[in-house]
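Left out: one protein chain. Kept in place: all the others.
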């Protein structure tokens, strides 16, 4: 037990928690925007893969790190455009299209990787984002170490704040919340349901891709095929866990990251010697299922989630 | 723009648009070949030859199609009831595990195949039972739970193969011991490398088709999928129908893993399925969820994979072109099918 306490009070543990939470926060915000507008985006897993790949490849080809982030975002938005064209004006099944987009984006990343690096067995490394030194803050005991984070992590939290502000404090956010609840009401007020929903999916997909790029540009320094490894699906669970609210979703991501960081450390303790390591690795997925069960009856789902809207069909 | 229903679509529209979708996929294939610096026509030719060019190629394609027919059927059955089972991958491994558990010597000879097949189906069904009960009891979305279970299942298989199910003679490789000969599916024709799993898959497709069109359960499944509210009002036990659908779907997906182990590989390893569960979704959607169509599209999809492998060795275009083509075909096809029923109008 004391081992766990030691872990929980160490600054390095909390630094890891924030690091692990960052890509989840970015992608969860992306998914949350889509779902608030009424579109379930199951493309998230593949879009994170394409973001991880394109961001990394851009930097490998000589672009600055933020250039890589921009490229990843652009790639994500492109797949978001594909998803939204099919699901919004055409109103196709969001399940099928989302899975199709995930398969296509994942395959595109693999195809492009093999095309650009036909011979390599282990992927080349880039120099990733380094922890920022913030005068004053970084020198504080404990807190300075816990908050020793890269610029992309700070960016992730800034994005979460911006999403919350936009949703609750601006006319645009009001329209997005309305279009996920009752698109006909939005249409009747002279706003474009198609425009709002497509915009939300495209922007949200861009954020998911940046979440993926975090893995290659900040957390690790190269690209592996299996590196996203279900994080996208976990983010979908986090949106439900956060009851479609940005603040709660961020808290959920941090809680989740804390469990993840804990299981990594527990593997090195006496517990890790007794239990198979696969159990620890399965913990994030088990937790996600548990979160879905806990929130099942409580949250208010956007009423028009997964319901396509066709003008003139009242 | 908005969509307007076409009351009686013409036959030309119903056939022409899906054909156009396949043509467009072909166009994408050629474009990808060009990007990869290869001759697009040569690439298409090599894929076709690799899939169907020789007796060996055809058998390889049919072997690859076998698990896809099972997972395609599993998805088709579930999606028909609007039960989004994305967990065929996990159910496949559940079946594979049972094939090993019962096929490595615990049972005597003539019984072992039917018993292990039954156990596999039960295991797959049980694995989907959890998500479907969470859906019917608590309203938890089954898409995410079945997806997450895929990851958990892979870790469980990894645990088994490194622990209790590890082959002591495996020289450190994480794989299971080999099945006893009585637990192996025989070949359909002696001397041809095609096992009985393929025949069973086709029998399963016909059985599913009969269930869907001729039985009350099939009628209920279709009704619940189309309009659960009307089905409930008419007196159908909607939740029970969903559970039955899940059992059928999970069982079919498990047979994919069972037949791969018992028919093809003879043992379990953690790379048993290169995503057969996910590819089953493409197979089912391309078949418009029709069970007999699943057989055709599974062979088509398997051909693309087998052909692309061969092409990749010869022309150097990455083999992932197959995954890109199938995902593209899926998206084009759902759009084409929609456009057979509606037209886009202005205003």
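Residue numbering begins at 1 within each chain, and the chains themselves are lettered A and B in the order written.
Criterion: a contact is a pair of C-beta atoms (placed from the backbone, for glycine too) under 8 Å apart; a residue touches a chain by one contact, two chains touch by 3 or more.
Keep in mind that, in the parts below, contacts and distances are computed from a predicted model.
Per its UniProt record, the hidden chain corresponds to "ABC transporter ATP-binding protein" from the list "NADH-quinone oxidoreductase subunit NuoE", "RsbT antagonist protein RsbS", "Magnesium chelatase subunit D" or "ABC transporter ATP-binding protein". Residue in contact with the omitted chain (choice from A:31, A:45, A:181 or A:260): A:181. Checked against the full complex, the one of B:214, B:313 or B:343 touching the unshown chain is B:214. Residues of subunit B in contact with the chain left out of this view: 7, 214-219, 222-223, 226-227, 229-235, 237, 346-347. The chain not shown here touches subunit A at positions 169-172, 174-175, 177-178, 181-182, 184-191, 300, 302-303, 311-312, 314.
FYI, only the chains that are shown with their structure count from here on.
Distance between subunit A and subunit B, defined via averaged C-alpha coordinates, is recorded as 28 Å. Taken in their complex, subunit A has these residues touching subunit B: 42, 82, 86, 89-93, 95-97, 99-101, 103-104, 106-108, 110-111, 114-115, 118, 229-230, 233-234, 236-237, 240, 276, 278-279, 281-282, 285-286, 288-289, 292-293, 296-297, 310-312. Subunit B meets subunit A in the complex at residues 1-3, 32, 35-36, 84, 86, 134, 138-141, 143-145, 147-149, 151-152, 155-156, 158-159, 162-163, 278, 281-282, 285, 316, 318-321, 323-324, 326-328, 330-331, 334-335, 338.
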